[in-house]
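All protein chains of the complex are present and in place, except for one that has been dropped.
Chain IDs A and B follow the sequence of writing; residue 1 opens each chain.
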Amino acid sequence: MTDKPLDAVTETALVSAEPIVVDPEVERRRRRVRITVALVILVLVALLPFYRSLGAYNYVLQIGVSIFAWIALASSWNILGGYTGYISLGHNVFYGVGAYVSALLLIHLGISPFLSAALAGLVALALGLLAGLVTFRTQGPSFIISTIALLFIVLVWFDAWSLTGGSNGLSLPLPPFSREWLRVPFYYAMLLAALAAVFLGHRVQHSKFGLALRAIGADQVKAEVAGINTRLFKVLAFALSAFIPGVVGAIFAYSISYVRPTIFFLIAVGARMVLMTIIGGRGTVAGPVIGATLIILLNEASLTYFGATELNLVITGALLVIVLLFFPAGIVGSLRERGKLPAFLDWD
Amino acid sequence: MALLELRGIRAGYGIGPDIVTDVSLDVEAGRTHCLIGPNGAGKSTLLKVIAGLLPPRAGTVVFDGQPLTGRRPDRVLAGGVCFVPQDRNLFPEMTVKENLVMGAYLVRDRAVINNRMERVVEMFPILAERSHQVAQTLSGGEQQQLSLARALMIEPKVMMIDEPSLGLAPQVATQIFDVIKRLGADMGMTLLLVEQNVRMGLAVSDWSFVLDLGSKRFEGPADAILDDPRIRDLYLGRLAERRERPT
Partner (left out) sequence: MTQAIQVVILGTLLGGVYALMASGLTILFGVMRVVNISHAAFIILGAFFTFFLWESTGLDPLLGMLVALPVFFIFGAVLYRALFPRVEGSPRFSEMTVLLTFGLAFMTEGLMTYFFTGIFRQTAPSYRVEAFEFGSFYVPTAQFYALLASVVLLVCLWAFLTYTHTGYGVRATMQNRMAAQIVGVDVRRVSTISFGIGMALAGAAGALVSFLFPFFPARHWQWIAILLSLIVLGGLGSLKGAVIGAIGLAVISAFVSRYIGPVWSPMVFYGALFIILLVRPQGLFGHQARV
């Protein structure tokens, strides 16, 4: 039995924490490439809704909403799970809580979720803070189990509570947009959320906060000894990673005009967030983006060709197992290890 | 031919740096050897490599003419090389008796096991008293005695002991060293010790290896090595020199 070998993620984290001597000219060129590519993609994506003659217009926009939503969710999860290594398997609890909060505000006070989304995010953040204070008394698998328990507590509770409509959920008033432009506001709202999440992830990656998180992930004891208040940072990371999922939940609920426990609080939803980030690459900025996009597209393809949702489950599970066994650093991480990371994915 | 031969051992943990860079040494049958050297020299790591707990990156371990390199720990033990690690490494919830029985896990014959237990307990009378006490309730010294006793249950050809006096009060440490001395002198056991308490370690040993920064610097008879000026340089560095010069 070996003593403390380093897994690929930790190694990547440590390697990226070392001062790397790079050729400044190469670095500048890469920077130009990735910013250009990002801007081009952004412009294309932003202009897409104006291409009205696109076949299956609503469907494409809906896929877009899905992709942006999951990019936001995965990037947020990454803040805790990717850097500190604390795996939250019940993270969609924040997504669901945000959805319900803004749904209730809409139903009872008539406030549009587009306005209350930020508030919903804050409520989710508060829940993250509270939950974090309890769950971070453990680590490793106990922590993971406690996040699952949290999810199930909320699931059972909302399923039984009359305020939240119990297991039938709540019906939301339809958004006041004309049918032809119905999807568009959600498209842009979700795109904003995705951008915010990725930006947040980028800021965390390149900040002292992020460095502290990675230190905790590499060796918590050493981090503590080095003077990092690990408890504080972990709770903050947890809370921060809860905010945008709350926002996304609010917007998404409005887009489907419905909230029901089985839409938001199923463990499969949380699992997807985790899967996307792991496949894309934990602890990286581009990882969750790539992972989310890939999984959604794969999902749509499989639904179109196979139809059955059970196979979806099998594929999700199989993917997770294969990636964990053979490519634990995910796409971005594995490419970087082999020195083949293309510039437009290199945001770390 | 030495009983245990190490040639060119290089080892480290995971993907980290080499802790042991290049060690070659011979362990002679029936003698007590002491590995000394500053912290981080790689002494414990070396023992783990021999025991099969850490695969070496290079080099060979040959025991009694048979290659032992990279073998699984239970195979190494079956060959007759046993390892007593630094932390007590007992089975905390098992009784003293159960721990001893576990020491002879590879032995199937109940009668043989009971026989050995009697003999081992003679050497460590305090264990007989505490025979039904749970291991984690023993004192530090008693736990160390149990560690050694348990190792003896397999009647090993070579015993490797990592820092036997660690964390023990001086009188207790002396007791442990008395036992070690008996193992070597009276029972003719081949021993390889790692010891930070240089004086006591050397006092019970015949031969000494001095390690620093992962390689063997020099070796020699245990009683003479303390007078070797290189020891002083190694442990105290140039500080010793400066203290001798008038300020």
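Convention: a residue touches a chain if its C-beta (ideal position, glycine included) is under 8 Å from a C-beta of that chain, and two chains touch if they have at least 3 such contacts.
Quick caveat, the model's predicted, so the values are computed rather than measured.
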| item | value |
| --- | --- |
| Contact set of the excluded chain (shown chains only) | A, B |
| Residue in contact with the excluded chain [from A:L105, A:V259, A:I278 or A:I296] | A:I278 |
| From A:G140, A:P173 or A:P342, residue that would touch the chain that is not displayed | A:G140 |
| Sole residue of A:V26, A:V43, A:L115 or A:A160 that reaches the chain not shown, by the stated touch rule | A:A160 |
| Candidates B:A78, B:A169 or B:A224 - the one touching the absent chain | B:A78 |
| Interface with the unshown chain - residue positions in subunit A | 1-2, 4-7, 10, 85, 87, 89, 134-135, 137-142, 144-146, 148-150, 152-153, 156-157, 159-160, 266-268, 271, 274-275, 278, 308, 310-321, 324-325, 328 |
| Positions on subunit B contacted by the hidden chain, ascending | 14, 51-53, 72-74, 77-78, 82-85, 89-94, 98, 101-103, 105-106, 108, 150, 154 |
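Please note the rule applied: only the chains that are shown with their structure count from here on.
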| item | value |
| --- | --- |
| CA centroid of subunit A to CA centroid of subunit B, Å | 51 |
